[in-house]
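Reading through the structure tokens given below for one structure.
Left out: one protein chain. Kept in place: all the others.
Labels A and B are assigned to the chains in the order they are written; within every chain, residues are numbered from 1.
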Amino acid sequence: MDTLVFDVAHLLAGGLLLLSFVQLYQDRLYALLNTFAAHAFALALSVAWQAFIQDAPHLYVTAGIALVFKAIVIPVALHRIIQQLGIHREIEPVVGIGKTMLAGIGLVALSMVVMLRVTAEADPLAREDLAFSLAVILLGLLLMVSRRNAVSQIVGFMSLENGLVLAATGAKGMPLVVEISVAFSILIAFIVIGIFLFRIRERFDTVDVHALDRHRGEGGTA
Amino acid sequence: MLFCVAGLLASSVLAVAAHRRRLASRSVYGVSFVISLIALAGALVHLVTAPSAAATATLPLGLPWLGAQFRADALAAFFLIVVNLGGVTASLYGFGYGRHEQSPGRVLPLYPAFLGGMNLVVLADDAFTFLLSWEFMSLTSWALVMAHHRVKDNVHAGYVYLVMASFGTLALLLAFGLLAGTEGNYAFAAMRGAQESPTIGALVVLLVLLGAGSKAGLVPLHVWLPLAHPAAPSHVSALLSGVMTKVAVYACVRVLFDLLGEPASWQSLIVLSLGGATAALGVLYALMQHDLKRLLAYHTVENIGIIFIGLGLALAFEANGLTSASALALTAALFHVLNHSIFKNLLFLGAGAVLGATGERDMERLGGLIRRMPYTSFAFLVGCVAISALPPLNGFASEWLTFQAILQSPDLPQWGLKLMVPAVGGLLALSAALAAACFVKAFGITFLGRPRTPAAETARETDRFSLTAMFALASLCLLAGILPGLVIDALSPVTLALVGGRMPLQSDVAWASIVPIAEARSSYNGLLVFVFIALSAPLAAYVIHRFASHAVRRGPAWDCGFPDSSPSTQYTAGSFAQPIRRVFGTSVFGAREHVDMPRPGDLRAAGMHVELHDPIWETMYAPIAGGVGATAEKLNRFQFLTIRRYLSLVFLALVILLLVLAIWP
Partner (left out) sequence: MAVIVDLFVQGLQMVLVLLAAPLLTGFVRKVKARLLRRRGPSVWQPYRDLARLLRKEVVLAENASWLFRVAPYLIFAATWVAAALIPTFAAGLMFNWSADLIAIAALLGSARFFLALAGMDVGTSFGGIGSSREVMIASLAEPAMLLMVFTLALIAGSTQLSTIAEVMSIDETGLRVSLALALIALIMVAIAENARIPVDNPATHLELTMVHEAMVLEYSGRHLAMIELAASLKLLLYMSLIACVFLPWGLASPAAGAGAYLVGAAVYASKLAIGGFALALFETVIAKMRVFRVPEFLGAALMLGLLGTLLLFVSRTL
């Protein structure tokens, strides 16, 4: 029974890592948003399971915040903003998707090595959860760095924050987890609103659908 | 054994004298064939009977206080088998092919000398004899590469080969110097006993990898291989690719496992990563080629990478004291040495047959040869299936053993190895899949389809000696694949001597399976797989022919209703490789395709240009060559000084030496 409990925790953390890779794989904006919603949903499940194992009811609140806010509200809001502002919906990677995923594997290996060496004497379940969390954080950063689209950078930042929440809930008895996650969520909301409300789209590489006008007339039949 | 070598050298001298005679070619090749056969039989007997003490001999040549030591232990016996098997088949092939040779005087004397040199390298037991034979082997092979010196590319190939070979010998010289130590124990027996400090050991490993690795074809020292191997006559190419690279592997194995003491685990990491990179890059280079012989040469690079992966694993296991796993990895590597020499010889002999029949080496000018040269194409097909590591042939048996060795490695404690071994396993799997792709291309474009030029349309089958050689090798491929247990058991004295362990006795296992560690863990039975396939295919054919229809009608090709009579609308080698070039080539080779489409109304032909860069040549060799050239330009001024200036240089040197003498404490 014990090992099954830990296995499920590992499986959920691994699922989060897998969804980070799936985010790296996407090249369309709506698909990225859907994947991010799944990512947040997996985080909610993982935090809820941790709450169940550690018998810490305040973590259920964190899970609820993750579920409602990040899995439902933010993706829907971003969806509507993208539609209204006409942001073009293809994400151009800086280096190809294959190379990005190869870099992702390298980052996972790095985080495994670092975490498993640094925390050599801690509880095994916590160590591996921390390793997965660090990997999710690094993959979120990779997503931010390797895409030219502003929305994908926001999504990368949010998945990075998901990794932080995972790390925080994995370590038993970390205080104020709920408060910290509420604070982070408000921060993200302000960033999202700020970016789009004040139309700082010029600061990023390409956000506007009018950029496609340059390529009008190219291309042939399918 | 030494008498065989003496016989080979004598025949080469005779060939110099008699090369103009009509029967010279046949007699030289005939004599080489017989001598190699005797040597092969002797080495087989030595390996199988496994006497407790190795046979040694000392000749009063070479260094005065040492003499020339020769020794035939288990490892040497195995590599003698490899060398002489190549010699037997190439001589048999040359018996028939030698008639096509335009300038026999440049090939005939050197061919037996080359064989003799390779045998000597394997037999040598002290550093002086070893280096002397190594240089002899390099020089004779260089002369053979330059045999067709009027072809422009061959001169460039010979030059690069000479430079790389000299560099390799220099590295080996330094390595043996370090191993000999300050007392100058050049005999291998003395080197075995001596203990080196870790820094000296590290330096020796690096120098041996540089020296022998460049001869074997490790990336990034492989650049001479695809230039030189195709330039030589075909049976010599077979020997260069199939046998001489293995002699270089022998040098590595001898130094790394036998002469050095305990290996350190970081050394195995270097060997592993070099092997993995070589395997992947070699096959990617091969996929971009459309010259049949260059494709085969790059493929040799890939297989050397696979062998070095096995060697690296064996070193890693040995450094951590896991002897049975180390024996498994070493057996896998040595089995692959044997297999590769068999099927690479076969493929080069086939390519030589095609070259002789059509005069073309470029695949894009061949095609449809399966109907004109049926026996050659069948033998070549067996070679292609074997090299793509498909069961039930021998390539699969050695790759299977290598994979099993990789699966033993989670027990390795070092972090570097823990991260590198899965990556190398992935690279090995990738290179195996790409090799199959490469040989579908090679066989498909050359032999299948429709003939693309008149030369391909009028090809004729080669003579029966070449065919006998090829079929002998093809049947060896099948035998080694069906009965791999025999080879593994024959290799056990070698692994016992080198790493102190061996794989479980294969002849004990039921039904001729092979078992790497224990039967409960995994086993493979090539014979049963072969029997199943050989039974079910004809059974299906019989059942269908008997109970359903067996009618056949010939008609034009369907081609989706667009029949096209011109053979130039078929896929070419470049177009076949295009998907893979797009996937892998854009990052590794900077591959760019550019379509030159004329505007409507313009009558010139459209064209597609593919631009490929060789990253290793451009990043490593071109700057070095440029730097050497620039330095030589500057130093050239010393050729044209006045006498006064020369005298002042001498005066300056004398003063400086005296100063040093004065200051030295």
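One rule holds in what follows: a residue touches a chain if its C-beta (ideal position, glycine included) is under 8 Å from a C-beta of that chain, and two chains touch if they have at least 3 such contacts.
Remember, it's a predicted structure, so these values are computed and weren't measured experimentally.
Screening B:410, B:454, B:590 or B:627 for touch with the missing chain picks out B:410. For the chain left out of this panel, the touching residue among B:193, B:555, B:629 or B:665 is B:555. Which of B:149, B:418 or B:613 touches the hidden chain is settled by the complete complex: it is B:418. In the full complex, chain A touches the omitted chain through residues 3-4, 7-8, 10-11, 13-15, 17-18, 21, 25, 97-98, 101-102, 104-105, 108-109, 112-113, 116, 124, 128, 222.
By the touch criterion stated above, the residues of chain B touching the omitted chain are 367-368, 370-371, 374, 381, 385, 388-391, 396, 400, 403-404, 406-407, 409-410, 418-419, 421-423, 425-426, 429-430, 432-434, 436-437, 439-441, 443-445, 448-450, 511, 513, 519-525, 528-529, 532-533, 536-538, 540-541, 544, 548-560, 564, 567, 569-571, 575-580, 582-583.
We adopt the following convention: only the chains that are shown with their structure count from here on.
Per-chain Cα centroids separate chain A from chain B by 49 Å.
Chain A contributes residues 96, 98-99, 109, 113, 117 to its touches with chain B in the complex. The touching residues of chain B, when paired with chain A in their complex, are 415, 419, 583, 586-587.
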